[in-house]
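Structure record follows, encoded as structure tokens.
Missing here: one protein chain of the complex. Every other protein chain is in place.
Each chain carries a letter (A, B and C) given by its place in the written order, and its residues are counted from 1.
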Amino acid sequence: MVIMTTTSSADFQPVLERIAEEMERTPGRGRPADYIPALAARDPRSFGMAVAEPDGTVYGVGEWREPFSTQSITKVFTLALDLAREGDELWEHVGREPSGNPFNSLVQLEYEQGIPRNPFINAGALVVTDRLHTRTGDAAGELLAFLRAESGNPGLDFDEDVAASESAHGDRNAALAHFMASYGNVDNDVPVLLDQYFRQCSLTASCADLALATGFLARHGVRADGGRLLTRSQAKQVNAVMLTCGTYDAAGEFAYRVGLPGKSGVGGGIIAVVPGRCTLCVWSPGLDERGNSVAGVAALDRFTTLTGLSVF
Amino acid sequence: MVIMTTTSSADFQPVLERIAEEMERTPGRGRPADYIPALAARDPRSFGMAVAEPDGTVYGVGEWREPFSTQSITKVFTLALDLAREGDELWEHVGREPSGNPFNSLVQLEYEQGIPRNPFINAGALVVTDRLHTRTGDAAGELLAFLRAESGNPGLDFDEDVAASESAHGDRNAALAHFMASYGNVDNDVPVLLDQYFRQCSLTASCADLALATGFLARHGVRADGGRLLTRSQAKQVNAVMLTCGTYDAAGEFAYRVGLPGKSGVGGGIIAVVPGRCTLCVWSPGLDERGNSVAGVAALDRFTTLTGLSVF
Amino acid sequence: MVIMTTTSSADFQPVLERIAEEMERTPGRGRPADYIPALAARDPRSFGMAVAEPDGTVYGVGEWREPFSTQSITKVFTLALDLAREGDELWEHVGREPSGNPFNSLVQLEYEQGIPRNPFINAGALVVTDRLHTRTGDAAGELLAFLRAESGNPGLDFDEDVAASESAHGDRNAALAHFMASYGNVDNDVPVLLDQYFRQCSLTASCADLALATGFLARHGVRADGGRLLTRSQAKQVNAVMLTCGTYDAAGEFAYRVGLPGKSGVGGGIIAVVPGRCTLCVWSPGLDERGNSVAGVAALDRFTTLTGLSVF
Partner (left out) sequence: MVIMTTTSSADFQPVLERIAEEMERTPGRGRPADYIPALAARDPRSFGMAVAEPDGTVYGVGEWREPFSTQSITKVFTLALDLAREGDELWEHVGREPSGNPFNSLVQLEYEQGIPRNPFINAGALVVTDRLHTRTGDAAGELLAFLRAESGNPGLDFDEDVAASESAHGDRNAALAHFMASYGNVDNDVPVLLDQYFRQCSLTASCADLALATGFLARHGVRADGGRLLTRSQAKQVNAVMLTCGTYDAAGEFAYRVGLPGKSGVGGGIIAVVPGRCTLCVWSPGLDERGNSVAGVAALDRFTTLTGLSVF
């Protein structure tokens, strides 16, 4: 917890530029996700990064205003929105422990009687969406409204083509949802739930949008307009879950290299939080074998090294 | 990462005293481990807590000078000692990811071909001890010498009765060791390895001893005498593994409540690290169902709440 | 393989009557399946039993002409119908080994990449139905036509209420189907497949009907009208799979107690085969904890003991 005490806000821009330069020199950058065409088509060498301060100031570099498919990153926001509504009751339906297994494993779900290990594996995210949908009647709409408000970008939207592609390749998620339904841990009809879930995954946003939208986690639960979404304790819960479970089966390595609460998506984006200080979003479509952006993890690693803004 | 900017060193003592008072008023405190007599005999209401600053100043409260059975806490030191010697090669033999399963599960070990998930589940600690023993010829002796030096307490020692009890109830660990040996991930003879392992678990020390001995992790790898044990990066590795894997199957909850790298033992002790700032050890023998000290977790929770010295 | 060499056909009737008397004196008889109303409503003390000889002669006792819900018993006929069409290619999509796990476990399916262990666990039966449906365009219709022809009972039919109930409680089967689809081991749309599957399970027939319909397995593959459904080798395959996998997680115990190829259903029916000699069907709705009819297994046990018509 070395603090960059001498760093004023203005220091973020040169740091970002230095990182962008370094990334440009790095050769291989993994491969984009290829299970749906919209993801496979992205250039693995694309790179963008943004930092937002709690007051809404944003710094950026590279393609930091280019929209990309957020995918699992939205799981953080859906979690926060549901937690804000139902509080600790949520934790009776989904755990907070790392999964120790590939993110879509059914084995553990069976072993634990339909209660997913955490809200960031697919099974857990399905439960969160299911519960939010029951409470609001429109989980995806709720998510969209929140992201538009926090990012200040009213143009944010779902990509219906991506949602349709996800649905066409959605058998594993359908299996998870039906399986949990067999344990009574799903309220809505499975097709309704899946439709909600795949739409959320399809949301398109830029690094700037997401760094801003994540701001409430740096502000200990307070939204951009000063209203409170989460209690301080709930914001801490979300950050802790991000640090221990946010990067699929690589949470340990991410903790070691980056040392920040983070959440990745197979679209190549990663958001990260320096509580009280700033939020980040980095994007580069090339993934490692665990589904995390290669350049994204490297850039965050460099960021915490250069600024000392790491947890450890 | 809110920093207790106004807290000078002298502020730790009143914080500890306030926590001790609160703990005294808390009724139930779990049950001591009962699988060996030496642990079962301890009073679950015992409580001690110590904080050590990087310069060796120690603050304490309650039974902070009372020796107790360190058990799994020693896994941190063995890991550091081996990592200092062999570096990243270690990570080919043991992973760094949370296990997502009870700490002595064989299932995952079989699934992953004899490579334990991390150095803090029993299987992983056996591998680390095995490797350290191969390198030094006396893993337990190495550990003891290190702890005596760092704590400044030459009286530290193993409890041979506890070691014998562990050995008598050691079938599960013997199974783990033989199982990994069948995959070629154990160098020494299994009985030799088990003897080394059980002796380490039997080490007896106080909160003061352990808070001091953990100091190298707050000093980014530097020992009490100014010599370097670990590189800064390696110290970060150890801290990250502690945060994500240090409290058995409750790492997620510990991260949320305490928000510090920590490691617990079934003797009721827990060590924790505020990198750059201080190290802690708390002890109370009553355990929750996951094997962590009830009052110990509560006290650390209070400490980070009162001081703001939490990661999130 | 002691043969009842002195038993002429006429000897079956007194054997059946003796068994029925004994069953009447037996007190507890398990509990009917209760997951759907139609099964839960049946009287656990109902009992019927029929024996059919290869030439179509039928003997019966008790409620042997009472229709009941066949449930998993139909898996035998669907298997035979598909095997007749595609032969050994089927075994690339479903195994022939006992499952060693509860009949609807997803763990094993994940471990074996979407290939079910055998055609009698639910996952395997779904695959068989899927393949038969692809080949015929109407798997359920094909099954119904076959059973009507072999039993000589044109009144046999599905129970649409039962099929609807199954569907309403079908999340586990839906999960299995989607899961296998994610591995590419399902051809049809999952809802289409499930509809086909649940209709088959809902077929209503009596002991007399089923004993006759099973006749082709005693006739080494030859149908009631003399036409050949299966090669001799294929009939042997089906019998072997019945013996090793026909009674859920109790195949070993069934082999020991009864010693005949058999297949049970949660409606309380069990069919069994004495190759070359006769086929049996027994029905009593009270189930043991593994899902097999208590009185049904006991009656078959008595039958093989009294007649010597057991394999071992």
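Throughout what follows, a contact is a pair of C-beta atoms (placed from the backbone, for glycine too) under 8 Å apart; a residue touches a chain by one contact, two chains touch by 3 or more.
No experiment lies behind these values; they were computed from the predicted model shown.
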| item | value |
| --- | --- |
| Partners of the unshown chain among those that are drawn | B, C |
| Of C:P37, C:G56, C:G87 or C:G252, the residue in touch with the unshown chain | C:G252 |
| Contact footprint on chain C, counting only the chain that is left out | 1-3, 95-101, 108, 117-118, 235-237, 239-241, 243-245, 249-253, 255-256, 259, 261, 274-277, 309-312 |
| Interface with the unshown chain - residue positions in chain B | 105-107, 110-111, 171-172, 174-179, 181-182, 190 |
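What we mean here is this: only the chains that are shown with their structure count from here on.
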Touch-connected components when chain A is not counted: B | C
| item | value |
| --- | --- |
| Same vs different contact residues, chain A with chain B, by half of numbers used | same |
| Chain B-chain C separation of Cα centroids, rounded to whole Å | 56 |
| Whole-Å gap separating chain A and chain C, where each centre is the average of the chain's CA atoms | 49 |
| Distance between the centres, which are taken as Cα means, of chain B and chain A, whole angstrom | 31 |
